[in-house]
Structures are given as structure tokens and as C-alpha cells.
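The complex is shown incomplete by one protein chain, all other protein chains being positioned as in the whole.
Letters A and B mark the chains in the order given here, with residues in each chain numbered from 1 onward.
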Amino acid sequence: MTDPFLLIAYILLFPGFLFLFAYSMTFEFLDRRIVARMQNRVGPPFFQPFADLVKTLGKEVIDPRGVDRPIFDAAPVVALAAVMTSFLYVPIIGPSPLAFQGDLVLVLYLLTLPTLALMLLGWLSRNIYAAVGGIRAVTMLFIYEVPFFLALMMPTLMAGTWSISDIMAWQEEHLCLAILQPIAFIVALIGLQAKLERTPFDIPEAETEIVAGPWTELTGRRLALMHLANETSAVVGSALIAAVFLGGLAFPWTVESAILSATVGFLLFLAKTVAILLVLSIIRAATARVRLDQLNTIGWKYLTMAALAQVGIVLVMMASGVGI
Amino acid sequence: MTRIVVPIGPQHPALKEPVNFRVVTDGERIVDLELNLSYSHRGIEKAAEQRDFIRVLPLIERVCGICSHSHATVFSKGIEEIMGVEIPPRAQYIRTIIAELERMHSHMLWLGVAAHEVGFNTLFMWTWRDREAVLDTLEELSGNRVHYNMNEIGGVRLDLSPSQVEAALARMPVLEERIRAYVGMVEDEETMLTRFRGVGSLSREEALSFGAVGPTARASGVDYDVRKDDPYLVYDEIPWNVVTDTNGDVYGRTKVRIGEIAESLGIVRHCLENLPGGPIRAEAPKAAPPGEILSRYEAPRGEVAHFIRTNGTARVERVDIRTPTLANWTSVAHCLIGRPLADVPVIVAAIDPCLSCTSRITLVKSGGDLGKDAPPPNGPRGWSR
Partner (left out) sequence: MSVLSEMLRNLFSKPVTTRYPAERVPIPDGFRGRVGCADDRCIGCSKCSLVCPASAITMVDSPRMVEFKGRTLERKKRPSIALYQCIRCGLCERHCPADAIHLRNGQSINGSTLDEVVTCTL
């Protein structure tokens, strides 16, 4: 795909920004709907996330007194841009045209930026709830990021490549990595839940403790953009885990026409990401918010240990030649 | 880390009613606490002195939205005692049925709120869904969901028809099953348990010395329940048990409350099945003879006491209301010191505070000097009645 026109279409239309935007809206809808139904409620209609976005975009932007405006304005944009960029490196149907060795690291790094932006926003808000929330957000970052990174690095160990697209291709020849490395898969899912700050890890925005955490002083388009950044990271995160761990689950028959095979690949992508979303939604509905000190225990004692154990298992497996 | 002051309230998502905590934290840990109450003083006690016994009951009932029947019952109980009126058994049974239904819906509401405070919204939605069954029963029996207005001096306002009794009994099996489900959920929902276990611990001695009442005290192993210790209505003639627990923390309080829902259900069922016939009210005189009484009652949140003084007219000369929340506040302040900030909503919610009902306390300076120049209290010890 060297044609510059096609590349621009890839970046802007499909499966680039436009698709990401539309899909993140659908994702949010599905998430809210699934949780609502599990709680025996009706849930929002299909267009609700989009309506929310348009509404918040149109609202007045209020500056807290003494706030550093340029940075306050820029942080949500940076967060959103980082997430959108990272999506370009995640393979949707077949490998990403922008893939290079090490894009996994880049994606992981870019996915961290929204959290840092949130911390910055909290700190700049000059609001005690936002500041506490911001501190909580970074503290949490240090806890879940280690197992999350470890879990997502494990496939590179086995596949011998640092490119997401290559890992995906590797799984097609071998086995799906969710089967080869189940612990890493689970740790990655939990890490994603923490990254997205959803229950039980919604500590930074714990409503009943610190109002909305770093979000407290966000209004209008800042709130809308930050929210969009959060929603898109849900899509990117799910797509990333789908590519890295569920890459082998391709359609077992070869489909003849190129268009048809692309469609099948696309449907598979949708199925995988929605399945991941379902797991995340179930976790969200079935848990209570843990405390920061409890998360510390969970993160270091269990998640990191599990991830390290997986590293050991993978090394042993590689040494004995299992699964390769 | 430097100390920061986190203001919680008077408007805050964790609080459903206005109260203000100035929480001084060191990082996430609470080192000091200031409690400011009485944001919604309504002057109900004074207003109650202006009305005759018929018109005062709807007012007394509005002290609290959740335990409305409790306040009305404890008040009419006191007045009847002063008048020397014995209310007929059928009225006693009806009052008991409403009282226990009220306890059920209050505890279910609490369970939902407690779950919401720790971010477990699913349980919140479920308990409130199931609570509707209780509220529907109350609506069918009394004509309203919240303010039943069933009491009047000398009996009850409304009789229960056989079809109403039948419909109420038909709802019981569903509720019974739901209560069993809650017991299961509370026992095995890990994340919720980590938030409840060991949080807000109150030993038996502490509970006694802070004067805690209701489920808060019973969860610390204090076997105190006005229904057993100073029986009124029909509590001494029907089978039921006081639910206690030894955990002393929020988990214990949850268990006590769920146990009490089950007990209440048993009481309601028993009363509905054994509802005696006869009149629903005795003839009460218009005016009460001069007298003083302290009427006690076990509301869902604990012991509520009304001190009533009458002076021979059809009005009270003075009514002083002590709500259970007031008795439990000091224990909250004690529990919060040293805990992480994240525990504030849980510990506060665990006593099931009813703040507006409590807004009538008096500040007493230790020198015995009452007055407007008393300094603002700095810490929970500054408050006393």
C-alpha cells in the first residue's frame, strides 16, 4: 500500500480516524447497554453517546480561576491525538501499512498519554478533588502499567518480533496466543480495565469520594474531547489485545474474492473486540471499586506476579520447543 | 506529604443530604475531621407545639422520609400512654406490619446506597428494584409509598381488607427469595468484601461508650433492641429474634441489616396471617392530661426517642426528638480517623445517616454557657447534646 492516496484514506477514513470515531461511539453504546441490561435496566438508545458528545461539545467552556489556559486546552487534544495515532498501528484487516519493528512499544506508550493528560488536568484544575484524582491516576498508572506491559510484551518473546502486525501473522501460522499464554491474556484484560479507569479501577474518578476526580473542572469541548479520548482508548485497547492475543482465530476456510475475505476479516475483528468488550463490561458490572492501597496489593502481589510467572512459563516453553 | 483539607459537603455526590466534613488528610490518610451538622433545620419541634393531636401527626411523620412511620408511631405511643388509652389489638398488628415493612424497605435502600458508595452499582440497581415490591405493598395498604399516615391517636386511620392482606402475603415468597440472594451476594462478592471488611471497626466497648444504637451497635455485638428490651406494640407476643454480629465493621452492619430484613419479613408474615379482628381504633380524648413521657421505638436506623410534655390541652407543650443518627455520629467520627479518604463514604453510609432528621442539636460549651458566642467546634468531641 504505497499509493499515498490510499494511505491517506487508510489514515482518515477506514480503518482510520472516521471508523475509529464511529466505532468508539458504538462501543460506548454497547458497553452502557450491556451493563444496563445486566442491571435489569433499559439502557441508552443507540445514538446516545453521539448525542452526548455533540451536546458537551456545544456547551460553554468554563475556566477555573487561575488556570493555565493553553495547557488546559491542549491536554485533552493531546490525549485524543495520541490515542488516534496509536490506532493506525493496530492491524484491523491484515497488517497495518504503517507497521514497523517496535510499533507495539509505540502504541503502548501512546496509550499511556491520556492518563498523563488526565493527571496534568487534575493538577492544573486548582481544585482539591481534581488534584487528588490526578495523583490517584498516576499512582494507579505505576501499579497497573507494569503487569500490563509485561503481559503485552510476552507475545514478542514467543513470536520474536516487536511489531503487532507480525505477531498477528505469527499466530496464524502457530497457535493463538490467548491459548499459549492464558495468564498474560487475562492480565492484559485486567490491565486494560484499569487503564480505562472502569470499575473496579475507577479510583481516580470515584464519584462518591472525590466527585469526578480530574474531570471535575472539565467543561464543554475539553470534557467532550477527553471523553472521546477515553472511548477511543477502549477501542484501541481492545483492538490491540485482539490483535496480539486473538490473532490466530482466523476464518478456517480460505475465502476466494479479496473483497469477501476483507469483509470476513473485518467481521472477525468486530467479533473479537466486542467479545473483549463484553468481558470488560461484565467486570465493570460485577465489581465494586477497590481502594488505592488495595489496588497496590492486587497489582503487585497478584497481577505482576502472575505476569512474571507467565514470563517463566514462556521461557520454559520456548526452551522445550512447545508451541513453536 | 503536606496536609490537605478536603471539604466533603454540604453538596457532594456521596451525600444525599447536606452535612459538611472538613477532612484533613495526610496523603490519602485522614488525620483530623471536623463535622458540621444542621444545614437543614426545619423547626419541626416548634411547629409541632402549634397543632392539635390530629393535625400534628402528618407533621411528625415528616421528620424523616424513610422512617416516617417510626416517628408517627413513637409519638402516638407516647401520647396514648399519657392519656392512658389502650389501642385495640388489630391496630397494634397493623402498626407492626407497617413498621416492619418500613424497616425492610429502609434496609434494602441502605444496602443499595452502601453498594453505590463503593461503586458497585449493579447491586444498587437490584436492591432498589426489589425494594419496589415492599413499596408497592405499602402503597396498597396505606395509599402512599412514603408517608403512610396510618397512625392516629388511639389506633390506625385505615383498616386492611382481606384482599389487601392476601395481596401482601402473595408478595412475600418473592422477597424471601431475593433476601436469600442478597445473603449470597454479600458473602461472595470479593471486591465489595474488601471494601467492607475491617472498615469502620467499632468494638463492643467503643459502641457502648459512644452510645451507638441500632444496627451499628448490634453489629458490634451489643444486644440492644428496643423491641426486645422495652417491648411495645406486639413485639413481645410474636416470634422474632434480635440479629447481632460480632464483626463490628461495615461488613457486620451489612450482615445485621440483611438479617433484619429477613426477620422483618417473618414478622410481617406472622402479623398478616394472625391479624386479629375487632375495631381499629379506641376512642381517645381530645386533650391529654398534663404529663411527661419519654417514648422509645426501634426505628430502622436504631432507637428513636421522643420526649413529650403535655399540659392538659390538645397540643403538646414540648416535643423533643432524638433521632438514631445523632446517637451514631460520634462513632463515625471515631471510625474515620486514620482511615484512607476512600473510606469516608462507606463509613458514613454504614450508619445509614438521616441528616435532615438530625438537624436539631444544641451546642453546649463545656463551661455550661449556652449561647451564640460559643466557638465553632473543632472536632467531633466539641459536639454534645
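We adopt the following convention: a residue touches a chain if its C-beta (ideal position, glycine included) is under 8 Å from a C-beta of that chain, and two chains touch if they have at least 3 such contacts.
Predicted model, so just to flag it, every value in this text is computed and none were measured.
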item: Among B:Thr96, B:Thr122 or B:Thr194, residue touching the chain not depicted; value: B:Thr122
item: Selected residue (touches chain absent from view) among B:Glu139, B:Glu176 or B:Asp230; value: B:Glu139
item: Residue among B:Arg157, B:Arg171 or B:Arg204 touching the omitted chain; value: B:Arg157
item: Contact footprint on chain B, counting only the chain that is left out; value: 51, 54-59, 122-123, 126, 129, 136, 139-140, 143-144, 147, 149, 152, 157-158, 181, 184-185, 188-189
item: Residues in chain A touching the chain absent from view; value: 34, 36-43, 282, 285-286
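What we mean here is this: only the chains that are shown with their structure count from here on.
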item: Residue numbers on chain A that touch chain B, as the complex places them; value: 35, 38-41, 128-129, 131-132, 199-200, 202-203, 206-211, 285-294
item: Chain A-touching residues of chain B, taken from the complex the two chains share; value: 4-7, 12-14, 28, 115-122, 125-126, 129, 189, 191-192, 194-195, 340-345
